[in-house]
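Left out: one protein chain. Kept in place: all the others.
Here is subunit A:
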């Protein structure tokens, strides 16, 4: 059964140095506050996993929390580049960053395999691209029935997956809706999971299109209103487009970023 705890307790208990950590969210419901708490608690040597690493991963990378990034598209959506990510790849600053690079379809299928308890997934993509030549986790495979050449990618099973959702009840059942990305698969693929939620309610009222992750499939829940900012939580908040635009200047400059980092480290966690 999911235990309801504070964000600081959850990160302290679930995320250890050297872990493989996925903070998932496809533009919507990005668990940014949890990422900031990982920075505050000073985790190191993490392998960060995410289809679309955006600002919060730029922040974690710039803060020196990551040793490796497993991803399929790294950018500031609607704005441009992630400059901390670029600085780490191009100049090893503040620490070298190893990358394992996939396509969205490859990453999505890796989570599906992980959630399904299978060792790998099969897809038709990647053929002819240069990605298999730089990524060891993309291999050709022959269909045993038709002989067709396809691609295999290994399951992703993070040590811990963190997502943000609209709400949970007091028993720790989690409800989320809107653009759901790959969040369900990422939670089910993980050994441990944390869901930060906008609110904890007495009863989960049904919502069209919503999914529920039952309490027994989640490790911990923390109530963190606004925990997805600057991304949005449908029904609760709007995307803060100005923040994404403003991040470009902060992320571009090491000193500006150091100022930002100092502020985050001094914040009192939710």
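Here is the rule we use: a contact is a pair of C-beta atoms (placed from the backbone, for glycine too) under 8 Å apart; a residue touches a chain by one contact, two chains touch by 3 or more; residues count from 1.
In this text, contacts and distances are computed from a predicted model.
> Quick one: the chain not pictured, UniProt calls it what, "Carbohydrate ABC transporter permease", "Glutaconate CoA-transferase subunit B", "Anti-sigma factor RsiW" or "NADPH-dependent FMN reductase"?
So, among "Carbohydrate ABC transporter permease", "Glutaconate CoA-transferase subunit B", "Anti-sigma factor RsiW" or "NADPH-dependent FMN reductase", the name matching the hidden chain's UniProt entry is "Glutaconate CoA-transferase subunit B".
> Can you work out which residue in A:68, A:104, A:191 or A:254 touches the chain that's missing from view?
Final answer for the missing-chain contact: A:104.
> Check the options A:6, A:27 or A:41 and report the residue that touches the missing chain.
If we include the chain that is not displayed, A:27 is the one touching it.
> Which candidate, A:6, A:81 or A:137, sits in contact with the chain we can't see?
Of the listed residues, the one touching the omitted chain is A:81.
> Considering the complete complex, identify which of A:17, A:148 or A:253 is in touch with the unshown chain.
Only one listed residue reaches the unshown chain, and that is A:148.
> Residues of subunit A in contact with the chain that isn't shown?
Touching the chain left out of view, subunit A contributes residues 26-28, 51-52, 71-75, 77-78, 81-82, 85-86, 89-90, 101-105, 108-109, 111-112, 123-131, 134, 148-149, 178-182, 184-185, 209, 231-232, 234, 238-239, 241.
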